[in-house]
Each structure stands twice: as structure tokens, then as C-alpha cells.
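In this view, the complex is presented without one of its protein chains, the others remaining in place.
So, chain A:
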Amino acid sequence: MVSVINTVDTSHEDMIHDAQMDYYGTRLATCSSDRSVKIFDVRNGGQILIADLRGHEGPVWQVAWAHPMYGNILASCSYDRKVIIWKEENGTWEKTHEHTGHDSSVNSVCWAPHDYGLILACGSSDGAISLLTYTGEGQWEVKKINNAHTIGCNAVSWAPAVVPGSLIDQPSGQKPNYIKKFASGGCDNLIKLWKEEEDGQWKEEQKLEAHSDWVRDVAWAPSIGLPTSTIASCSQDGRVFIWTCDDASSNTWSPKLLHKFNDVVWHVSWSITANILAVSGGDNKVTLWKESVDGQWVCISDVNKGQGSVSASVPEGQQNEQ
């Protein structure tokens, strides 16, 4: 079902904390405790180091690619409390902006859907989430949500761009009236949904409670042909929840437990068509999950039954369905 096509020799000197592929799936950015961010060309199974970005003074936790319509832009956030936005100009990568508005480690960065312009959400251990909006000519406007999560924010993820009503109903010549939303997960065991009000301020719209320990990652599913909104979240408590909101007007979200793992779950990542969820946990295993006909999430990654230790993670009943 899955096979290793490439083991990238990153030559990072310490642990890698994040790896992100760009919009076209041709480049891979990695970041590490060794303070560097590296970009590799991974086309055709290759692995050519394109850039080694130095500028952070602490471990770099996460990287995020912006939509290519704005050029080749990468954001990185670090333990050194900084967010750096890197840009490729004429083949060389340079730092274009440095955001130093946080009082503690910045744990997560995520670019908004391209339809909104260049907007970056950053979640920090100081509990705040800041939103950087590019206003042109090298200027970035900062909005900060203080005390978004007590103790700290671990993850941010934007909702896909959705326009209320049809595109052609929008007033012509103006930007469509998008409803901007994102989800964040934090050390208060909560997932919060944030919505931009008409006055441009960010308001907490929802609080999703189900986890019993730090929320490590949240991922809003891409909206491809799906009528519902879906968020995946994972936590220190080993559980992964799938949150769905069928009716946008009532805005009620219902959680469904995907699985309880034996260890911390660090990451959840949706496939491009949002029908497969990849989950990676503290037991250093990646599993792929898919919703079955009856709405249950089943592990579709091929369990090698010969290796007994593995099967513990997949309940017996689900294995049979594969």
C-alpha cells in the first residue's frame, strides 16, 4: 500500500520537527532543532538541497508554504520567539520579514487560503495567536489574539475558503465576502475556532472539548466536493478526533473518536482530496485512516499481521474490514 520511495538525507544536525511539501508537491521544506530550515527538490524521487536557511536562534518548530501565486514564500517559527518569512527572489532565498511579537516559543504557523491574500497565523507558547497580513511594499500588519489558549497554543489550521452563496452573487469588482476562520489547539486541551468579525477583529466562535491533555495538532480538511466541514485533532492523550459540522448555520460540531493510541499523537495530515487522514504518533508509526461507508474510521494502512506488535493499534474488528 505504501512504500518508501525516498529517504531524504537532510544532514540536519539535530531532530527534524516538521517537513512540508509545497503546493506543487515538488519541494520539501524541513526544519530542525539545529536552527536551520532546508528546502529540497524532491521531484522524480530526487533530493537536491536547494536552500539552507539560517536565521533562527533556536530550534525551528514548523514551516509553512504560501500559495505560489504570491511567489515562493516559506514561513518558519522557532523557539527563539520569532517567525521568519523567507522568499525566493531570482533563485536565492532571503529573509523578507521577521515577526518578533511573541513572548515565548512560536509553535505553529499556517498560511490562510490564498483567496484572502497573504495572511499567516502563528500560535505561540505565550498563549497568543498572531495574524500577519501582508499589506504590500514589505509591510505586514499584525493582529494579536491574546490568551487564545492558556499555557500555550500548539497548532493552527485555516478553514478552506468558503463564500456564502454563489460567486456570481457577490458584488462585482470587489473581493468576495469570505468568511475567514481557523482552528487552533492548545495546552488547555481545547480546540478553538476563530472567526473574523466584520470589523476585522477575531472572535472565538467555538470551543471544542473532548481531549483530556494537550492538543498537539489540528488539521482542517480541504473542502473538495465535501458538503461538510471537517477538522481532525490529535492530542497528548493519544486520541484522535474527527470533528464534523454538517450544518453551517447551526454551527454545531460533533466529535467522533477515530482511535485511541497508546502514545502521544503528534500530527494529523489530510490527503489532498480530504478522504484519507494520516496520523503519526509517539510510537513512531504512521497510520492512514479512511471513513467507511457506515461513517466509521478505519485504518487502511496495510497492517502487517506477521509483526504482531503492530496489530495492537488497530482494533480487531477494523482489521477485518480491510
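We adopt the following convention: a residue touches a chain if its C-beta (ideal position, glycine included) is under 8 Å from a C-beta of that chain, and two chains touch if they have at least 3 such contacts; residues count from 1.
In the analysis below, contacts and distances are computed from a predicted model.
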Worksheet item: What does the UniProt entry say the missing chain is called, choosing from "YjeF N-terminal domain-containing protein 3", "GATOR2 complex protein WDR24", "NADH-ubiquinone oxidoreductase chain 4" or "V-type proton ATPase subunit"?
Response: "GATOR2 complex protein WDR24"
Worksheet item: Given the contact definition stated above, which residue among A:201, A:254 or A:273 touches the chain not shown here?
Response: A:273
Worksheet item: Residues of chain A in contact with the chain that isn't shown?
Response: 1-8, 10, 12-21, 23-25, 28, 30-35, 42, 45, 57-59, 61, 79-80, 105, 125, 165-168, 216, 223-227, 266-276, 278, 280, 282-288, 290, 292-294, 298, 300-304, 307, 309-310, 321-322
